[in-house]
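Before any comments, here is the structure.
A single protein chain has been omitted; all remaining protein chains appear in their positions.
Per-chain residue numbering starts at 1, and chain names A and B are given in the order in which the chains are listed.
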Amino acid sequence: MPAAHLPEALGPILEFLDMAGIAVFALSGALLAAVKKQTLVTFLFFAVVTGVGGGTVRDLLIGAPVFWVHENQTLLICFGAALALWLLPARLWKGKTLLWLDAAGLAAYATFGAAKGLAFGLAPLPAFAMGVLTGCLGGIIRDLLAGEPSILMRPELYVTVAALSAALFVALTHYAGVPGDVAGPAAFLAGFALRAGAILRGWGLPVYSR
Amino acid sequence: MPAAHLPEALGPILEFLDMAGIAVFALSGALLAAVKKQTLVTFLFFAVVTGVGGGTVRDLLIGAPVFWVHENQTLLICFGAALALWLLPARLWKGKTLLWLDAAGLAAYATFGAAKGLAFGLAPLPAFAMGVLTGCLGGIIRDLLAGEPSILMRPELYVTVAALSAALFVALTHYAGVPGDVAGPAAFLAGFALRAGAILRGWGLPVYSR
Partner (left out) sequence: MPAAHLPEALGPILEFLDMAGIAVFALSGALLAAVKKQTLVTFLFFAVVTGVGGGTVRDLLIGAPVFWVHENQTLLICFGAALALWLLPARLWKGKTLLWLDAAGLAAYATFGAAKGLAFGLAPLPAFAMGVLTGCLGGIIRDLLAGEPSILMRPELYVTVAALSAALFVALTHYAGVPGDVAGPAAFLAGFALRAGAILRGWGLPVYSR
């Protein structure tokens, strides 16, 4: 099967996870633009960069064509997310909304990144790393652009969440033979649940203290 | 026509716009090194990274060979810009020089990025986005490296300028059939004029205020 057709082979549920990851990261980017009192055009810019950033780096690393440059759909999703945030009442976005959107994007991108890595023939360990790196990248790029302290440095679990989703997907599909459309949602939900515990209850791993 | 020959098809005026964008971004990078009291070698480094940064990402995204790695000319332009800044009297660079150089680079790169995107077969919306993203990237990378607040976050119009140049170029060439060597200067000048209004008169769009 030629490489260009591989993404379709990932199955509809993983495709949905990809779109959902793009949409929630785009929302999280636009939300940071709102917090920073920016214009609508900057909302759109942040939505696009945060929405497609992680996946773009993933595609460059695995040698795939960058997923959003040959169709309009992905950019329209990002533009829609930014517009929705601009138009809808601000009280919908108050409080910890940014953290929850970021959590969903993190788990979705980590899962889909590992899946696409395996689909492009990566060895299991690099496929796992691809999920972790590209899952975390959207939030990293967003925070760098806005001059915020990186979400990586927050005390609760973050990279670990991406590692759980990516490792679970690789283990289930590559080693246990579970189909991707089952392993994908399972890996996403496990990562999202872990991040939820981190946000709500401050779950963390022991930190270096020497 | 094979992809490797497409850039030549962009025409001499767009090629000139590309070189001009590289030179002014290189100057703006070297100027920030001057503000930060760096050495000549760091001047050269900042000139290269700022001068070629946006175009490098553009080429990676559209799957083109990175434009500066197979010839010496581009790097020599960047080196020349850094040397000129090092040697010439500092009063030439005082005040708002960095903003004006950045304005020219922004409009030139946004126009040329959209043009190269179309030349490599991108759909109109991604070609537009390519112009915006890669137009803004030179300044973003420069500010990140120097630890400056990002130019994106300044109150006046910035991303909007890149969006105007890129949208105008795509509209004129793709939809209205205007030749690139006419549409290119028009799109550049429109963007530069808008940024000039933003710098001189503080033109801006309404910001998010809820």
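In this text, contacts are C-beta pairs under 8 Å (C-beta built on N, C-alpha and C of every residue); 3 or more make two chains touch, one makes a residue touch a chain.
As the structure is a computational prediction, the values presented were derived from the model and not from experiment.
The omitted chain makes contact with just one of the residues B:M19, B:L83, B:L99 or B:L144: B:L144.
Touch with the chain omitted from the figure is made, among A:L87, A:M153 or A:A176, by A:M153.
The missing chain, though absent from the display, is touched by one residue of A:A20, A:L75, A:A103 or A:V132; that residue is A:V132. Although one chain is not displayed, its contacts with chain B can still be listed: residues 33-34, 36-45, 48-49, 56, 60, 65-66, 68-72, 75-76, 86, 89-90, 144-147. In the full complex, chain A makes contact with the omitted chain through residues 60-63, 117, 121-126, 129-130, 132-133, 136, 140, 144, 149-150, 152-153, 157-160, 163, 204-210.
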